[in-house]
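One chain of protein is taken out of this complex; the other chains stay put.
Entry: subunit A
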Amino acid sequence: MPIESVFPRLEALLPHVQKPIQYVGGELNSTVKEWDSCDVRWALMYPDAYEVGLPNQGVMILYEVLNEREGVLAERTYSVWPDLEKLMREHGVPQFTVDAHRPVKAFDVFGLSFSTELGYTNMLAALDLAGIPLSAAERTDEDPIVLAGGHAAFNPEPIADFVDCAVVGDGEQAVLDITEIVRAWKAEGRPGGRHELLLRLARTGGVYVPRFYDVEYLADGRIGRVVPNAPGVPWRVAKHTVMDLDEWPYPKQPLVPLAETVHERMSVEIFRGCTRGCRFCQAGMITRPVRERSITGIGEMVERGLKATGFEEVGLLSLSSADHTEIADLTKGLADRYTDDKIGLSLPSTRVDAFNIDLANELTRNGRRSGLTFAPEGGSERIRKVINKMVSEEDLIRTVGAAYGNGWRQVKLYFMCGLPTETDEDVLQIAEMAKNVIAKGREVTGTNDIRCTVSIGGFVPKPHTPFQWAPQLGAEETDARLAKLRDAIRGDRKYGKNIGFRYHDGKPGIVEGLLSRGDRRIGAVIRAVYEDGGRFDGWREHFSFDRWMDSADKALAGTGVDVAWYTTRERSYEEVLPWDHLDSGLDKDWLWEDWQDALEEVEVDDCRWTPCFDCGVCPQMDTQIQIGPTGQKLLPLSVVNK
């Protein structure tokens, strides 16, 4: 049965909304397939505004992987802004995909990628607009399977009421495996309805279906245990790991929007995973082991991607891009290739200790020399030992000195506030560091006209990290500490004028903390916030702390637990954590030891250049570190190709 486009009805609403171009689709390299030529159909959502969601690499990769397959189609949908949402409700226009403007409810699978927990209310808005019941228990065979992925899915319990299933880890192979299961079930005439389909997915051991797990609570509010309640459903659900990145050179044809978006560049993921072992970093913990893309594989992706897009900038993405074993050859090779085309290179994440000025010079050879960004994360040597971010102040000063000496005039430094064991003293040390940076810059350049910006936000403890047991610092305490730091910086006569100070207040962090380490009881809070009008919680102008707190008070009444219980409470070794049955590969005992090491200020090295320290991932997931060097070089592209 063909599905009608909602575009004619949507079109009449577009003259009345802001930036209508974001809703019309037609991006370069987007794909529209015949509905009837496909038997498995995915609607993929990044639950935020188009301008943020479109450049998302995860969605772009899965969109292409799925659309490349015969008989499979994937279309994209994003959160609509409140102005359009209101009109859609008035005129009965459902949540639509931007590709062919098909209603989301008509698809087999509705997959959402959560990089952050702050997208949960947007998911509810999309489900509601789509005409899909918010509660998974109320869905029928007419509704798509609602599937969550992305980093936030490593603790899907707060959204367990709303999603039918969740997948943790790399999505490339996983979406194809799920597609085959859906296809077979449909071909058999949908035996047993969605219950049977979900059961088949759950039994693979790689798809978490919340309804097949019962959560039992203790009298004090903690979890007693989480038990499978259907035959053949495993006790723990494993994450997915793609081992050879060169086999998955996606996106091959990145989407190029007409509307302006947050990242306008050709992005290539140069490696996945990170074993630096920063204890606050969920991404680094859950994406192990490190798997590099080869220098030649990267070169091919850049070449093909630039041709397909016309972008002027190449972003070499990873969790710590300067750590690629062939980063020097890679950046030099790319800069050489694209000198005449005025293509700029960027490394979004660089560590101070892996950075050197040759690298920086290659990066800016073809483009602007705007600013350098580093993330020491902690102000004092002591706190950096606690978080295992082992960059010394000397490294930092030496690096920024070289940068200022080579023509940079602006350095940005990122920090966190509220780290475990942190005191005012640790945070005030940030001011000293910034002053030393300016002093060094003045010394090297002989001018006072240089800048350093300190950017700081509250730390949120995350599941599957050594800090998953840690108490989060309260919003008021965070704000008080940030105020002291601000005064210390602004009050400095000699350097204060040259130091910018940007900070995020503690309140959004408390909501993020509640959602990050929440359990199934938090679902009622999310729903209450949504019903009270909560949307776009990642946007300052839409976020309401009071709404979250009021909704939590109401929704958690009578449970014996509250926001503080979820956020500022320290957990003990024996507590069953809401995400324990989702297997990231990390050995819980190793995480606990690492937490104890943190408290004792003991550092752990990187297993890429020291022996394995038994985090558990490789043996548990049957994976291994995949790094170079390959010894290959990027040769100049032939003239004919240009």
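By definition in this document, a residue touches a chain if its C-beta (ideal position, glycine included) is under 8 Å from a C-beta of that chain, and two chains touch if they have at least 3 such contacts; residues count from 1.
The rule we apply is simple: contacts and distances are computed from a predicted model.
Undergrad: The complex has one chain missing from view, so what does its UniProt entry call it, picking from "ABC transporter permease", "ATP-binding cassette domain-containing protein", "Radical SAM protein" or "Multisubunit sodium/proton antiporter, MrpC subunit (TC 2.A.63.1)"?
TA: From the listed options "ABC transporter permease", "ATP-binding cassette domain-containing protein", "Radical SAM protein" or "Multisubunit sodium/proton antiporter, MrpC subunit (TC 2.A.63.1)", the omitted chain resolves to "Radical SAM protein".
Undergrad: Which residue from A:V242, A:V256, A:A283 or A:I397 sits in contact with the chain not drawn here?
TA: The missing chain is touched by A:V256.
Undergrad: May I ask which residue of A:L14, A:L199, A:I397 or A:I625 touches the chain that does not appear here?
TA: Final answer for the missing-chain contact: A:L14.
Undergrad: Just one of A:F96, A:W185, A:F311 or A:F374 touches the chain that is missing; which is it?
TA: A:F311
Undergrad: Which residue numbers on subunit A touch the omitted chain?
TA: 5, 7-9, 11-12, 14-16, 19-21, 23-28, 256, 258-260, 264, 306-312, 341-342, 368, 639-640, 642
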